[in-house]
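Of the protein chains in this complex, all but one are displayed in their positions.
The first chain written gets the first letter, and so on, giving A and B; residue counts start at 1 in each chain.
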Amino acid sequence: LADGVAVLPAPQNLSVHSANMKHLLTWSPVVVPGEIIYYSVEYQGEYEILYLSHLWIPSHWCSSTKGPQCDITDDITATVQYNLRVRATLGSQTSAWSTLEHPFNRNSTILTPPKIKVTKDGFHLVIELEDLGPQFEFYVVYWRNEPGAKEHVQVVKSGGIPVHLETMEPGARYCMKAQTFVKAIERHSAFSQAECIEVQGDAL
Amino acid sequence: GQEFRFGHCRVQGVELQKLRKAFWTVKDTVQAQDHNTSVRLLRKEILQNVSDAESCYFIRSLLKFYLKTVFKNYYNKTTELQILRSFSTLTNNFIVIISKLQPSEENEMFSIIESAHRQFLHFQGAFKQLDTDAALTKAIGEMDILLTWMEKYYQ
Partner (left out) sequence: MKNVLQWNPPEGLTGVEVIYTVQYFIYGEKKWLGKPECKNISRTYCDLSPETSDYEHQYYAKVMAIWKTNCSKWAETGRFYPYLETQIGPPAVALTIDETSMSIVLTAPEKWKRNPEERSISMQQIYPTLKYNVSVYNTKTNRTWLQCVTNHSLVLPWLEPDTLYCIRVQALIPGPPRLSPPSEKQCVTTLKDQTSAMK
């Protein structure tokens, strides 16, 4: 209570979980029995911090949200430090702002190996990679499954569509693995498991 | 992945498409506020006179000016959410670009630096001849010209 007026507590335990360039801000919910609490999220990037420290920008998706979490992916649009804050609202009552303890930078996101699907169309080796969004490119490494075979690398610009990789020779067995590369943060994931496929027909 | 190559300066980690999209959402709003259409700050001849070697120095001066003068003052003129969000994308990515521009300051670069600075002064001179608010609006409205010029160095 403040001067006898019930004060809404500020949300606590703010943290950001980020994987494959999807960033989720979470916090501990404010509980008032029998009431629905709404939350507002705001952010400021390095520019705002440096030049306009008074300026906070309402989050794209969470200017008034019920859940104790917010997808801030569309707010984090540069590889710089971002401050984030949340406050709770119940009717006319609003809590104080609660600010993320450490600024968030998207270059800390976790990058997982991509799922790959290998098919063949006649002698053509075709790969389809997991669609992770426009920020992702893929480095695909493929080789003929025989001793001393040379590895080839091809960059695949987007996931979700079958892409021609190689023309195979009859009777050969080809293997491949892939990793993601995110140019916005200049980092790549670990490689996926290798997958192999064989081409029917007599070897030449 | 793609990167900017301004002369010998390399800049990775900036998605030009995102900057384009950010400006494109506010282009009509901002350009409609520019009533002084007989003045173009980023004139064709200024941009054509910047050589490849000068491009790193030129873009550094220009982006610094945009961050410290143009955006900083224009922000106070707007509370429109979409503009704030678009500007946040543009300004924070400009900070990334500037932080990665490492032009060499060796002596033999002096004439190149001088020449690049002259082109920037042409821009700044035209900016200063206008009333402040009009100049801010015009400079922001010409971001499509700036981004198109930058795209020529995006490989």
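Criterion: a residue touches a chain if its C-beta (ideal position, glycine included) is under 8 Å from a C-beta of that chain, and two chains touch if they have at least 3 such contacts.
Values in this document were obtained by computation on a predicted structure and should not be read as measured data.
Touch with the chain that is not drawn comes from one residue among A:V32, A:L50, A:L90 or A:V126, which is A:V126.
When the full complex is taken into account, the listed residue touching the unshown chain is B:R43, out of B:R5, B:R43 or B:K100. The hidden chain makes contact, of the residues A:A10, A:I57, A:M168 or A:I197, with A:M168.
The chain not shown here touches subunit A at positions 119, 121-124, 126, 157, 161-164, 167-169.
Taking the whole complex into account, subunit B touches the unshown chain at residues 17, 20-21, 24, 27-28, 31-32, 34, 37-40, 43-44, 141, 144-145, 148, 151, 154-155.
Criterion: only the chains that are shown with their structure count from here on.
In this assembly, the C-alpha centroid of subunit A lies 29 Å from the C-alpha centroid of subunit B. Interface residues of subunit B facing subunit A in the complex, by the touch rule stated above, are 1-3, 12-15, 17-18, 22, 67-68, 71-72, 75, 81, 84-85, 88-89, 91-96.
Interface of subunit A with subunit B (complex): residues 43-48, 50-52, 55, 57-58, 60, 75, 77-80, 134-135, 137, 181, 183-186.
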